[in-house]
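For this depiction, one protein chain was excluded, whereas all remaining protein chains were kept in their positions.
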Amino acid sequence: MEKKLKNIFVDGPIEPVFISNSIANHSRKTGIGGHSIFLGQIRADPKEGNKEVVAIDYSTYRDMALEKAHEIREETFNKYDLHCMHIYHSLGKVEKGGISLFVFTSSKHRSPAIQACNELVERIKSELPIWGKEILSDDQTNWKVNT
Amino acid sequence: MEKKLKNIFVDGPIEPVFISNSIANHSRKTGIGGHSIFLGQIRADPKEGNKEVVAIDYSTYRDMALEKAHEIREETFNKYDLHCMHIYHSLGKVEKGGISLFVFTSSKHRSPAIQACNELVERIKSELPIWGKEILSDDQTNWKVNT
Amino acid sequence: MTIKIKAFGPIADKMNARELELDPPGNLDDLRKALHEKYPQLVHLDFAIAVDRKIIRENAPLSPGSEVALLPPFSGG
Partner (left out) sequence: MTIKIKAFGPIADKMNARELELDPPGNLDDLRKALHEKYPQLVHLDFAIAVDRKIIRENAPLSPGSEVALLPPFSGG
């Protein structure tokens, strides 16, 4: 593998200011007319026994995840007429209310950005080797299951 | 009309820090699992005679726009299982690269937020009495047409 | 006494005014006819008419206190 793979991982939560900086970085790309953004946020889901999720601890098989993310990026750029595409996913602990996924697509007209963003979210959730361990209010843990 | 209508208008461009503050304001709403955001950005579209769009100057029929936005909000909350919905549109001059539309929806699972966000963007563009006057590089103007 | 009609966007631009004045018409069809007679520049412009902030495509009676507005195609976003 000689290709340089773009990193998608962020340690801990994705901060709102990281998102606004990312948005501001596009103001010179004046061919863009629409941005579509998806943010995944940690829910304080209730659990049996009067407990709730207080955080999720994410881990990954990094080499495979970056190769797969690269493949998903290439396929999405080939399928949709996009100016830009950015994918960020948290690793490690993200507390409830924190943001763990940030998908950001931009295109001349709105439709490609919107469609690509939705498709990326689906593919990230189903194809990237990432695992979320829920940490409960009593410090017990539970492996998250994507539905 | 006794009802208090929520303002959706922002003078000039919608700043990225306004967007990140809006995102950060949701971190205590720990029932939210997904946010969908659409941003409209001013394109420097080329125009005949070697000109380009340098800004758009937005005007509105404010009372009607706020009534209609209220109606769209109510209908969208009734149709989709949403936690939050925010709509902001610029009035006055927004330069190329600036953001003039910010639609932000949040839900427990991602699907309602994504669908509602897309539908809101379509309805805002087709149903709100807002007009954009393109200002060209030679100071001439041209009324924008939504396609 | 006249009624005042709000004008927006390209119509306000073309008429160089944000308000037009007319003798009070009895209904919307009368209004459309009177507008085109008094302001022939409007003939080539596409617009809808809103009465009390609702677009009305058909004919309808107009009461003197109605808020009437001429709305060219929207181009927000």
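For clarity, chains are labelled A, B and C in written order, and residue numbers in each chain start from 1.
Everything that follows uses one rule, which is that contacts are C-beta pairs under 8 Å (C-beta built on N, C-alpha and C of every residue); 3 or more make two chains touch, one makes a residue touch a chain.
Everything numeric in this text was worked out from a predicted model, so none of it was measured.
One chain is not displayed; in the complete assembly it touches the shown chains A.
Among A:K29, A:K47, A:K108 or A:K125, only A:K125 touches the chain that is left out of the view.
Interface note: of A:N50, A:N78 or A:N146, the residue touching the hidden chain in the full complex is A:N146. Listed here are the chain A residues that touch the chain not shown: 40, 58-61, 63-64, 67-68, 89, 100-101, 121, 124-133, 143-146.
To be clear about the criterion, only the chains that are shown with their structure count from here on.
Chain B has its Cα centroid 24 Å from the Cα centroid of chain A.
Of all residues in chain C, none touches two or more other chains. Along chain A, no residue makes contact with two or more other chains.
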